[in-house]
Structures are given as structure tokens and as C-alpha cells.
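Every protein chain but one is kept in place in this view of the complex.
So that you can tell them apart, the chains are marked A and B in the order they are listed, and the count of residues begins at 1 in each.
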Amino acid sequence: MHDMSAHALQHHAPPPGFVRKHIFSLDHKVIGEQYYGLALLAVLIGMVLSWIMRLHLAWPDVHIPGLQLLSKNGAPGGVLTPEYYLQLMTMHGTIMVFFVLTTAPFAAFGNYFLPIQVGAEDMPFPRFNMMSFWVTFVSFCVAVAAFFVPDGPPLSGWTAYAPLSALGAIAGPGQGMGQVLWAVSIAIFCVGQLLGALNFITTTLDMRCKGMSLMRLPLTVWAWFITSCMGLTAFAVLLPACILLFLDHVAGTSFFIPGDLVVSDTLQPHAGGSTLLWQHLFWFFGHPEVYIAIVPGMGIVSHVLITNMRRPMLSHRVLIYSMGALAFLSYMVYGHHMFVSGMNPFSSLAFSFPTLAITIPSTIIVLIWIGSLYGSKLRINSPSLFALGFISLFVSGGVSGFFLAQPSIDIILHATYFVVGHFHLVMALAATFGIFAGTYFWFPKITGRMMNETLGKIHFWFTFVGAYCIFMPFHYLGMAGNVRRYQAFVDDFMQPFIPVHKFITVAALVTGGAQILFLYNLIYSRFRGQPASENPWQATSLEWTIPSPPPFNNFGDRIPVVYHDPYQYGVDGASDDYVMQDSPEQTQSVRDEK
Amino acid sequence: MKTRNKLAGMLSALVLAAVGALMLSRNVSAAGEGKITGTVKLAGTAPHQRAIDMSKEPYCQKLHADHPVTLENVVVGSNGGLQNVVVYVSEGLPASAGGQVPSEKPKWDQKGCQYIPHVVALDINQHFLVTNSDPTSHNIHPIPTKNPQWNKSQPPGAQPFDVSWANEEVSIPVKCNIHPWMHGWMAVVKGPTAVSDGNGSFTLDNVPPGNYTLTAWQETYGAQTQKVTVAAGKPATADFTFKAK
Partner (left out) sequence: MAKVFAVTVILIAIGSAIPILMHKWVPPVDISTHGPLIDEQLSETMVEAGISFLAAQFILGLFVWKYSNTPKSAKIRNFPGGATGLVTAAVLLVGLEAMALGIFGAKAWASVYFTPPKPDALKIQAQAGQFAFYFRYPGPDGRFGPIHPDLINEGTQNFFGLDPDHDPDSKDDIVTAELAVPVNREVHLLMHAKDVGHSFFVRELRIQQDFVPGLDVSVHFTANKTGRFEIVCTQLCGLGHYNMKAYLSVLSQPDYDTWLKQQATMQ
């Protein structure tokens, strides 16, 4: 601790020079913004990729002007080839899961607000923190570079199932260089996330200010802390898996390739590997990853809702324990991705019960949210709308989990659009709503200006209704037997589904287009928005006790001291309906959990 | 009127002269080079060529409903002539010969879920066109050992692929993974080459006089060689006979 304060003394002013201040910055806030910027860039690419796929699914012959510039072979004359559809799909999944859903709610907001909310000046390892971002950025560049190698990106999906992903170019276009780049990119990404997770955990445990007991940490901090713990173990498994995959490509090893495989009439010179090993390693990461994407959103949504309900959640503790339970269970359920994969059918059953059990903490979280709305003084604004939207989407995506958790039903729903609808609603869309809620909520703190409310609300309505129009029909298609990862529906059975796909495509284009409103709002408000006060939402946690935007070392010369739990709203005897966390004002609150 | 006639006369004379010169120049070059003709035969009974079940692609199945397509590993004409044999000069060509890449672009068509032709002979760096005449996507997957491998889909109505091979290789297997029965061969050789026709006959053009080793390659039976001498202005003959196993 002595070292820390000595370090803090020399840390009072930002370093001189543009590069040290904005590019290779050690400041957790700048790093958070950089992560947000990266996620924004990634989500734009990912969304355009999804548009191209949607257009192609609805109108397979459609000419997409300019697409041939991206790949002469993949889209001759602007018409997607079957392999390029899969290559774009792989990149859509990879970019969205890794560079959007992991970076934005966790790395971006977490970096910016976790140190402030625990009352710290910065993270304990600022250089690791800077490295974490730049390593992630390099990983992103490597992933995107796959577009520009001769055969293009890999086509094996974001799950990169072996041996398709391990055999090399003979297995398909993009499976050579493209797949190698993919493995390298993800391995680098894991390193970046491990560095970030270390910092998050240490900050939460060691950098809390005086009075900030663990139970006084805001729910956001808890969410990020739990996410970091998951990240630390999950990415630590994916990293070696990617290295092994890389070795199968370049060193002639056979970790994931069994013997006697004949690809395109060519006997493969491999023997002894296991294809299921990849699936086990991947999903051991992959399932916690789902919660890595969603738990920060839960934290943000709780934080935003509490402020706008003007009351704390019914139970702070229960929410924390439930998020912890989600994280814990997430390691025991990964096998539900593999019910029909050929693993022992008894393990399918063994994985099914923890999966069903995960509905318990999820339901508790939802019920606490909804139950807390009861008797509250809800304010409707852009952040709270997105937080409410999150709940609605999380419920909708969650109930389809009832089906997929059961191996017997999975026999007919596995690998259909039902699964696509399920994970888009519960993971992608809900997490995105968490990002939006966080953005509208914290934008005034980050920039000192408010975002435009009217635009924010219009943005919400388009996105909320659009999300349902896109992803609800996926469930129906899946139940009727529409299998996924098909670039066209050539057979008689699936052709009747094409009109539904057309509807979905139109909805996706409109909903995606509405995001321009958000981008415009983001850029416009950054420069021209209404100036924001220090605490525009009358919130209580520590980030609202400092100026907007926060100074370089967060709290200036003041060393924050915390006297209450983070959510003192609607308290009796207070001068207003809330008490700041660092206010020594005594209240008769019975909710203060020390 | 008179001047116009004169002009027309001069023009036609010019054209005639030009055409004559062109023909002459071709004759001149051909005069110094010879020809090798011959027939490839199969001795014995051809193996049974299994019918191909195309039920996976209903369009192709319907197309061939009356005459099921069979394998094309050994195709024998009514006279016993063996089709789809690649004949080429494997030894004896002067280094200067064959430097000119033929400008003609052979077609490699995908029609009714078959490769037409089944075997194509190409010069090094000779361009050829891959076309798709079917209303379904095909992927073209040549699996060479001395050239770079590629694997590309060609959706219906797509532009032809204009491609070539840089290294000599007899022969590159080509397959469509979407329709695994689709199988063909591309032979890439330097200099004169031909593929035997339905009667088993072939003609190698533009062979300068000299002593050569001629190779005939058949996908099932492999390669055979023989020596042949080409004299100026006189076509040489070389016949091959493969034995059925």
C-alpha cells in the first residue's frame, strides 16, 4: 500500500504528449475508451457482414454492389459464393463474440468505471492494462487480415470445429492461411483478456478505498469482478487450444486430427488426435464466454435501473450470489453444446441437469429486477428503456433455454435456427442492450455532455421492436426444421421458409439502419450535446462524485471515503431522496449492508 | 466512278495479298514441322462402368433419368478404341520448341453434373475456361501435387473462370465436392499434346522433325511410352494398346 501511494504521487498529472496521452496511455479511462472505440469499429464490420448474409439468404442471386472489391473470388460480380457466405459468417461470429460482446460491456466500461467505482486512482498494473488493449487490437488486426489473404478468412464458423479447422487448405477455401490467422488472432486475444482480467481482479480486491467493503461495491463492480474470474479461467483454456490448433497447421502435429481421414480422395498424413477434444476445450471456454458477455450487462442494467427506479434492488446480496452462481454453473454446463456430438450419451444427461439448474439463478435475477420495479418511482429515459429492454430480451432468450437444455428436445432443435434465435436474443441482443444502457447512462460522465434524449428514444424503439422482429421468427423456423449455417435453401423442404427469411432480412436492414441514429447521437453529442453536470441522474455511486469528464487521476487530491452501500435511494431522513456513497450524512437506512 | 473502281480494285488486291501472305506464312511454318497420328486401343474386356446415382441433386438425376450416367474411367469406342488417353511428347523436343503457348482456350464445362470433357490436355500456362451450364452450384477442386491447389465454387450463371497451370503435371485430378461423383483430369505438358477421341485416335500437330519419346497416359491403366521418328513433311504414326486388367 505504501508503494501504491508513493506511485500515486508521481501520477497526478497526465503525461505530456499526444501519444502518451491518447494512444499508448496508461490511464484506465483512456484504455476504456479505446476498447469502446474498437468495439464500435468491430460491431460496424460485424453488422455489415450480417446484412450481406441476410440479403443473400433472402435473395440468393442478389448482386451486392461493391462486394467484389472485398473478394474477387468470393463474390464475383457481387454475388456471394457458398464458401464466401460461410467465410463471412465465421468472421461475423468471431468479430461479434470476441471483439464486441467481450470488449464492450466488460473491457470498455469495466476499464473506465471499475477503478472509479471502487475509489481507486487507477488499476494496479497500468502497463499491463495498456498492453491488454494493444494486444487485443493486434489480435483484431490479425483477424481482419484474414479477409485479405488469397483464400480469404476461414469457413469453419466461430467455433472452428476440428478436424475441418485443422486439416488445412485441402478441407476448403480459407482453411489454410485464413484459419491459421484465426487461431493466432484468438490466441493473442486470450492473452489480452487474461491481462485485463488480472487487473480487474486485483483492482477489486486490493484497490478499494476506505470504507468500501465488498458488499458496498456497486453491482457493476461485482459483475465485472465475476466476469474477470470467468475470463481468467476460460481464456486460459482457449489459449492453449488455439496454440494446439496452430501447431496442427504449421508443425504437422495431430492434436485434433485422428488417423485414416480421406479428404477429397487424399489420405491425410495424420494420426492419433481427437476431434472431440477440440469441442471440449472450446466449449469449456465457450459457455463461460456466454456469461462473460452477459453478466457485465446484468451489472450495468441493475446499476442503471436502480438509479432510475430511485430505490435499491430488493436484495443486493441475492443478486451478487446469483451472478456468482451463474458463473460457477457456467463451467458445469458446457456439454449442452455437445448433446449430439457423439460424446457419451450419459454425459449429455449429466450436463443437462446443471443446465436446467442455471434457470434458478437466472430466474432469481429476473424476479429481483421485476420485483424491484414494484413500488418504485421509475423514470423513463434512454438508459432505463434499454435496461428494461434488456430484461425483456433476456427473458425471451432465456425461456428458449428450457428447450435446448434437454438433450431429447435438442435432438430436433440442435443446429437449427432455434439455436440461432436463442443465443442472439439472450447473449448478443441482451448484451448489446446492456452496452446501450451503459452508453446513454455514462456518456455524460465520460464526455461532460448529455446524449440527445429524443434520438435515444427513437433509437430504442427501432432496436427493441426490430430485435424481436428479427429473432423471434428464428425460433419458429428452427422448430419447423430450418437448419443453420446453410448459404441457400436448395431443397424442397426448406424453400417454403424463404418468405420468412425475407421478412427477417428487411427487419435486420431497418434495425441495423436505425443504429445510424445512435452513431450520429454519439458523435453529435460528444461535441454539441447539452453540457452535463457532475451528477445528472442523481445517482449515488462514486463515479458521480467527481467532475464530468473525470480528471486524470479520478479523485484529484481527495482520497474518497465510503460510508454507505452504493444504492442509498429513497431513504428516510435524507436531505434528498438519495445519499451519495461518500457522504458522511447519517441516515436511518436499514439496508446498509456493511 | 472510275477512280472509285480503281480504289476498290487496289483495296481488294491489298486484302488478297495480305490473306495470301498470312496463309503462306502458316504453310511455311507447318512445312518444316510434322505430325504424329495414331490410335489407342484396349485389348481385352473393358471393366464394368458403374452407373452413377445422382439422387442427391434432383436436377441432374432427372436430366439423366433415361440414360443413367456411368463412370468414365475406361471408355471404349465400338472399334475398341480407347477414349480419353492423353498423348504427348515426353522426350526429344528441342528446348526452343513449345515455347509458344497456344492462344486457344479450351473449355472445361460442368453440365448435367459431369465434366465435359472428362480429360483435357493443356500446355503450360495455357489458359482454359471453367464454365457452369447447370442451374446448381458446383465447386471445382483440382488436387495437383506440382501446382498450387485451389477450390472454388461456381454458382449458376457465374462468369467463367479463366485459369492456367504453371508447371508440368500428368495428371491433375479434378473433383466437385458437392457432387462427389464428378471427376476429371487435367494433363499439363509442355509442347504438342492431344486427347484420344471416341475412336481412340489422336493427332499431334506442329512436331518438328526428329526422334521422340511419346507417352500415352490413361487414368486407370497408367502410362506407356514408345519411340517415334518424325521426318519433314511426312506424318508419323504411333499406335498404343492398353491391356485390360
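Throughout what follows, contacts are C-beta pairs under 8 Å (C-beta built on N, C-alpha and C of every residue); 3 or more make two chains touch, one makes a residue touch a chain.
Everything quoted here is computed from the prediction, not taken from an experiment.
When the full complex is taken into account, the listed residue touching the unshown chain is A:480, out of A:44, A:480, A:509 or A:561.
Contact with the undisplayed chain is limited, among A:41, A:149, A:232 or A:472, to A:472.
Only one of A:78, A:157 or A:211 touches the chain withheld from this view, namely A:157. Mapped onto chain A, the footprint of the missing chain covers residues 81-83, 86, 155-157, 159, 161-164, 167, 171-173, 175, 257-265, 267, 273-276, 309-311, 314-315, 318, 340-342, 345-346, 348-349, 352-353, 356-357, 359-360, 363-364, 366-368, 370-380, 385, 388, 391-392, 395-396, 399-400, 402-403, 405-412, 414-416, 457, 461, 464-465, 468, 472, 476-477, 479-481, 483-493, 569-570, 577. Remark: the residues of chain B touching the chain excluded from display are 50-57, 71, 73, 136-137, 139, 151, 153, 173, 175, 177-181, 183, 219.
Keep this in mind: only the chains that are shown with their structure count from here on.
Each chain gets a centre from the mean of its Cα atoms; for chain A and chain B, those two points are 56 Å apart. By the touch rule above, chain B contacts chain A in their complex via residues 136-137, 139, 141, 143, 149-155, 157-159, 173, 175, 177. Chain contact summary for the complex, chain A toward chain B: residues 61, 73, 76-77, 79, 81-83, 169-170, 172-173, 264-266, 488, 490.
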